[in-house]
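Missing here: one protein chain of the complex. Every other protein chain is in place.
Up next, subunit A:
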Amino acid sequence: MPLKCGLCDKQAILKRPKTGDALCKECFFLAFEEEVHQTITDANLFIKGETVAIGASGGKDSTVLAYVMKALNERYAYNLNLVLLSVDEGITGYRDDSLESVKRNEIQYCLPLKIVSYELYGWTMDAIVKQIGLKNNCTFCGVFRRQALDRGALMLKVDKIVTGHNADDIAETVIMNVLRGDIGRLRRCTAITTGTDGALPRCKPFKYTYEKEIVMYAYFKKLDYFSTECIYSPNAYRGFARAYIKDLEKIRPSAIIDIIHSGESLSVKKEVKMPVQGVCVRCGYISSNTVCKACVLLEGLNKGRPRLGIGKTHKERLKMAEDLNEKGDSSINSQNFFENGQLDSFSEQSSQSGLSCCRSTTAGCSCQTSEICNDTAGIHSSVDQQKINSLAIDF
């Protein structure tokens, strides 16, 4: 006997992975969308009139996000000005197909599209792979994509970025940070909005949405997306966490949300020091370290030491930070990083806070950005391996 939809008595065609309820197609769509709407309103994610960039990769998460954001924006009159923002990583084959998919979305959803390129760093993913081989290159993927997205968003003068991170991704990140003992990120990674302290805020409207349901939604809506995985090697930690969560989900489907609840209810001991958010002395990008991860990676590439900034090479990174401070780093100017000179806001920022701070540390800093100075001092006299270990951009 066919199962009936639990809401409308039509024939059910699916069982929701999240709750186990049998639903028909229409009722599933409604439940899915209403949940996202609920997430958005509960967290007050948007203010009327804001311009919001949807980080679009052409994959399923961001494709469904773009579709749902547009639908909800109309249904509930969010009055948001939505734009698609995409990063071109420069991966042969992968790039072309995923960008094609984003371009189709632009037409289908009638949303303006902006594509920013890795090449604003002077490097394509393919060129990076040529230098460092297939191992570890996804570090570059992740770090560069995040910064490229932020920079693109600044160029477009948007107020917020929304990304397609779903509940599975967040649960994975929680487990991953438990496994590596990274309390700073563990605490931050369940926040629905990050970067509220000065940088461009990023939100995750799919924070409580199951990956499986996103696939279901795309499947039944016949949405057009690019499904090939990145051809380069993903990170080991995340791989372990992902496998673990998939197994958990088989035992108890609610495990994904349960992990997020766990993450949300953690509290950190008062005496545990959290990394202070500052700005990268080189590029002005928000970072809890003197030099942001992207700059470290870039420095490595440019100097022919691409392994700088990957994994346990903190000695090298330490040395680089010292070099940087000793020289006062006169060699650094924003042109190295933003070849087209189009990222004015960033060049400005870096010459105001970053560089001046950097120069003055040798002779006792007198600038206002005390975080940076603390950070620099920390690197000079660093006994704290922990801190150096976690030289990276914050999530």
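Note that in this section contacts are C-beta pairs under 8 Å (C-beta built on N, C-alpha and C of every residue); 3 or more make two chains touch, one makes a residue touch a chain; residues count from 1.
In this text, contacts and distances are computed from a predicted model.
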Inset, instruction - Have a look at "Ras-related protein Rab-17", "RING finger protein 11", "SUMO-activating enzyme subunit 1" or "Cytoplasmic tRNA 2-thiolation protein 2" and point out the UniProt protein name belonging to the hidden chain. - result: "Cytoplasmic tRNA 2-thiolation protein 2"
Legend entry - Selected from A:S57, A:N105 or A:T124 as touching the chain missing from the view: A:S57
Legend entry - Touching residue (missing chain; options A:V68, A:L85, A:L111 or A:C141): A:C141
Inset, instruction - Could you list which residues of subunit A touch the chain missing from the display? - result: 6-7, 16, 18-19, 21, 23, 27-28, 30-31, 34-35, 38-39, 42-44, 57-59, 61-62, 89, 98, 136, 138-139, 141-143, 145-146, 165, 169, 173-183, 185-186, 189, 192, 207-208, 229-230, 232, 234-238, 240, 242, 244, 247-248, 250-252, 254-255, 257-270, 272, 293, 310-312, 390, 392-395
